[in-house]
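Omission of a single protein chain aside, the complex is shown with its protein chains in their original locations.
What follows is chain A.
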Amino acid sequence: MKQYGEEQWKAKPDKINAELFVMTYGALVMQLYQDYEDYSAVNNELDKLGYNIGIRLIEEFLAKNGAVKCRNFMETAHVIALVGFRTFLNTGVSVGNVSNNEYTLVMESNPLNQFVVLPDTAIQQGLLYSNVLAGCIRGALEMVNMHTQVSFIEDELMGHEHTVLSVKLINYIPEQVPLDDD
């Protein structure tokens, strides 16, 4: 799976410069803070942004990785960690604590964090700088019929060793049934 993810990254034709991407993201977060002047509102906005990215990203992911099958929630862990993160961010992620209906994704290095130092107030008030990732995973999983809750447990920028995301299954979404019109 790991190797597969790396191949996918290499095969991907449209890449952009990492620094440009990271700087643009930084500017976006700055702008959001200037607009809202409240860190929890920024967290919310980043989550929403991520969600909207996720619901589209999943289509691209599925189109390219038709061979990868997940039968249940737990199987998505390795696919997200080894194929998803590798294809879209070219970063290695490992799967941590797996328990019933919940797993954690441990990012040894988060590319979005490059060049970033948070001011003390942001740390105190709990800015989740990379919250867009959480939203993105939530959005993507929702499109394949899984309601999830994704949250940051640890963040390098807050002084932790790694960035750790927790992904928790709320429920499977049943398939929609066409409305009876007579």
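Here is the rule we go by: a residue touches a chain if its C-beta (ideal position, glycine included) is under 8 Å from a C-beta of that chain, and two chains touch if they have at least 3 such contacts; residues count from 1.
By definition in this document, contacts and distances are computed from a predicted model.
Q: If you look up the hidden chain in UniProt, what protein name do you find among "Trafficking protein particle complex subunit", "COP9 signalosome complex subunit 12", "Exosome complex component MTR3" or "Ribosomal RNA-processing protein 42"?
A: "Trafficking protein particle complex subunit"
Q: Which is it among A:22, A:55 or A:95 that touches the chain not included here?
A: A:55
Q: Among A:97, A:145 or A:171, which one is in touch with the chain left out?
A: Within the whole complex, the residue contacting the unshown chain is A:145.
Q: Could you list which residues of chain A touch the chain missing from the display?
A: Residues 55-56, 58-60, 62-64, 66-67, 69, 71, 143-145, 175-179, 181 of chain A touch the chain absent from view.
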